[in-house]
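Take a look at the following structure, please.
Missing here is one protein chain; the remaining ones are kept as they sit in the complex.
So, subunit A:
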Amino acid sequence: MFPRCLMLMAINPLEYLIDPHKRIYWVFLLSSVLIAAVFLWINPKKRKVNLSKKLWLHPSALLDYGYFIFISIFKVLVIFPILIGAKEVALWVNEFLLTQYGFTRITGFSYPQVMILFTLSLFILSDFSRYWLHRLLHTVPWLWAFHKTHHSAKVLTPLTFYRVHPVESLLFGLRYSLIIGLVSGVFIYGFGAMIGIVDILGVNALAFVFSLVGSNLRHSHIDISFGVFERFLISPKQHQIHHSKHHINVNFGGFLAIWDWAFRSLVLSKSVNKLKFGIQQNEMKYFNRFHQLIFSPFYLLYRNRTK
């Protein structure tokens, strides 16, 4: 259960700027701006688009800004209170293992080794589950109806990350609780209190580093690619390809590209030149206004059922 006092504290969307666990934490925004500045200095032709009012004040961008305020409040008031917590899942997993296999302690690992192992496991399994949930959001028709809200953005800004339907938020919250709870429960069973996370400002160090090196550029028009490393790490350009209406079912990865590579959904930056963001024209009209982002998925699902 999300404590009421924390609810009230977290209800302010501006908190997102000063919380290192958020994608738009000011340090991550600043690092993205710096990377973008270098990129635009090297590629002067791209300055016009990226610095234009047309982009930043585009109706789709304005919709993102407003929706961000709504969803950040909605999550605190509605989604968090009904979500099962990672702590509960971890306790359940630990208790299940204790009941099934009795008490045990894995020895032979040093404290730092266990911490590194735990940090890596959390990061990798979390990223893997993100890949699959994201892929399912595209391939299961009723899930795609909700995920369209995110893909309906015609221009990309860092706040497009938060243009997510509440149903999708709920699913990602569940994914988080189940995976983090499962990994933690297993580690607690094996190592007890000897586990900890290698962190930076309380954030998984790996997630922090990946966020620092421009994860905000994924939802932007700064099309940086990682060259040969794109089989391992998702570049901003690769995610922009994912938002392109002609390549929407590729590059589902979060931080790592290896899942796309392994499950044949990887597209490298060099193979795509023109990008046009959004969804099919006949559906765009259902996602132009604030209330449509929330209600259109239900309407479209209903309409498709009755067809």
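Convention: contacts are C-beta pairs under 8 Å (C-beta built on N, C-alpha and C of every residue); 3 or more make two chains touch, one makes a residue touch a chain; residues count from 1.
As a working rule, contacts and distances are computed from a predicted model.
Note on the omitted subunit: UniProt lists it as "Imelysin-like domain-containing protein", one of the names in "Biotin-dependent carboxyltransferase family protein", "Imelysin-like domain-containing protein", "Alternative cytochrome c oxidase subunit 1" or "Permease prefix domain 1-containing protein".
Considering A:F39, A:Y67, A:W144 or A:Y176, the position touching the chain not shown turns out to be A:Y176 (whole complex).
Within the whole complex, the absent chain has one touching residue among A:P13, A:G214 or A:G254, and that is A:G254.
From the options A:I188, A:L217 or A:L293, the residue with contact to the unseen chain in the full assembly is A:I188. Looking at subunit A, the residues touching the absent chain are 6, 9-10, 15, 18-23, 85-87, 90-91, 94-95, 98-99, 102-103, 105, 107, 111, 122, 126, 130, 133-134, 137, 150, 161-162, 164, 168-169, 172-173, 175-176, 180-181, 184, 188, 192-197, 199, 201-204, 207, 211, 218, 239, 242, 254.
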